[in-house]
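Have a look at this one.
Every protein chain but one is kept in place in this view of the complex.
This part shows subunit A:
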Amino acid sequence: MSGGDAAGRLVRPFTLTGGRTRPDRSDFSLITTVSAVDPPPAWGVRTQPEHARILRLCEKPIAVAELAAHLDLPMSVVTIMLCDLLAADRITVHPPRPVSGTPDMDLLQKVRDGLGRL
């Protein structure tokens, strides 16, 4: 439906993920924040160059969407690699603020005030 173009461009990135096409975890949303564990655990796992790039980019906390944009890779590919890094204890994951239902007033007021300062 979206044509062959998107599929064609995805072929190469997926070779980075060992052929897997789905993350084993659904914990990585666009605005989930990830941070490299410092120092890395003594028992290293094999890190591909792309894994190493991710670890460098998330030395400071960074949202997954930003990570994907900087890596120029689709979200779906980046999340798979983040799963690997999480499984290897190389990163920590900070989920977004939950806002289902009615978000709390403090949060809304904080965002409102922040926008007011722009």
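Note that in this section contacts are C-beta pairs under 8 Å (C-beta built on N, C-alpha and C of every residue); 3 or more make two chains touch, one makes a residue touch a chain; residues count from 1.
Definition applied: contacts and distances are computed from a predicted model.
Student: Select, from "ATP-binding protein", "4Fe-4S dicluster domain-containing protein", "histidine kinase" or "ABC transporter permease", the UniProt-recorded name of the complex's unshown chain.
Tutor: "ATP-binding protein"
Student: With the missing chain put back, which residues of subunit A would touch it? List them for me.
Tutor: 1-2, 6, 10, 22-23, 25-33, 35, 61, 63, 65-66, 68-70, 74-76, 79, 86, 91-100, 102-105, 107-116, 118
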